[in-house]
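Before anything else, here's the structure in question.
A single protein chain has been omitted; all remaining protein chains appear in their positions.
Order of writing sets the labels: A, B and C. Residues in every chain begin at 1.
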Amino acid sequence: MIKVLLFATLQEKVGASELSLEENAIKISDLKNRLIEEYDVQEFSNCLVAINEEYAGDNDIAESGDTIAFIPPVSGG
Amino acid sequence: MIKVLLFATLQEKVGASELSLEENAIKISDLKNRLIEEYDVQEFSNCLVAINEEYAGDNDIAESGDTIAFIPPVSGG
Amino acid sequence: MKEFKIVKEPIEIQHVIDQVVDPNCGAISTFIGTVREMTKEKKTLYLEYDAYVPMAEKELKRIGDEIKEKWPDSKVAITHRIGRLEITDVAVVIAVSTPHRAAAFEASRYAIERIKEIVPIWKKEHWENGEMWIGDQLEQHSYRDGKPKMEDEND
Partner (left out) sequence: MKEFKIVKEPIEIQHVIDQVVDPNCGAISTFIGTVREMTKEKKTLYLEYDAYVPMAEKELKRIGDEIKEKWPDSKVAITHRIGRLEITDVAVVIAVSTPHRAAAFEASRYAIERIKEIVPIWKKEHWENGEMWIGDQLEQHSYRDGKPKMEDEND
């Protein structure tokens, strides 16, 4: 199982702060496309992604036990 | 009477924090020369001067009732 | 006390500063971000901050490490608050100490620019006639192109 965390605008648009994927492994770009389609939320394409609290690239692969976080454009400070 | 205030290094070298001049008026440059000679303290030449808490020039004239302050190079902060 | 943290309660500015005081420092520069009422014509009622807390704390620490590398002998502490913040409330406090003052100013400026680039914290503005997650309206926001953008004034 792979845990997916959603924040800020994504959390509101999807209506959940956390998703669970029943996968052993998934490529970030594939997951983005799947979520854009499934939830009709274009903002996934515009996000950075972290795997286990470290920024990751679109070609990185998350595996079972990992936590993926979608990071919309940040606005702290 | 004109009051003269001394600070920091000047206060220590002259051995007083305040002097009184029995004059009705004195030009700052004349006073500087007089104090350099009287106390053998060269540092007077290197000071800024304030009359009544406002910076003044060497050609300004202080009058009876005024307060002159000699301001050695400042080092606050 | 943790030098890099996300909190839900009001930030004690003095506590952040205390963490960077050092016998070898002569200068401390702090940056305090507060909630501003007016941005151009728009009146903010209050803000709501969200964060990916464990990662945000790691990224704040990363900024501290970057600063210590760029400005040796510096000490850094950063606290960011999340939750609902009212006008004039303190959202973030950065404190940097260095032996001399030029570096302290540069480093605390660097810290706030980097926070706005890489730390997973989000701000939602609440106005009289609406609300919006800030950042969301920017297209193709590019975070990781190296340099902080000094002209960004979304504070």
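By our rule, contacts are C-beta pairs under 8 Å (C-beta built on N, C-alpha and C of every residue); 3 or more make two chains touch, one makes a residue touch a chain.
Keep in mind it's a predicted model, so treat the numbers as computed, not measured.
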| item | value |
| --- | --- |
| Touched by the hidden chain, restricted to displayed chains | B, C |
| Interface residues of subunit C (partner: the chain not displayed) | 13-14, 17, 21-38, 87-88, 97, 99-102, 104-105, 108-109, 112, 150, 153, 155 |
| Where the missing chain touches subunit B, by residue | 5, 7-9, 11-12, 43, 46, 48, 50, 53-55, 69, 71-77 |
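Criterion: only the chains that are shown with their structure count from here on.
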| item | value |
| --- | --- |
| Rounded Å distance between subunit A and subunit B, as computed from the means of their C-alpha atoms | 73 |
| Contacts with 2+ other chains: residues of subunit C | none |
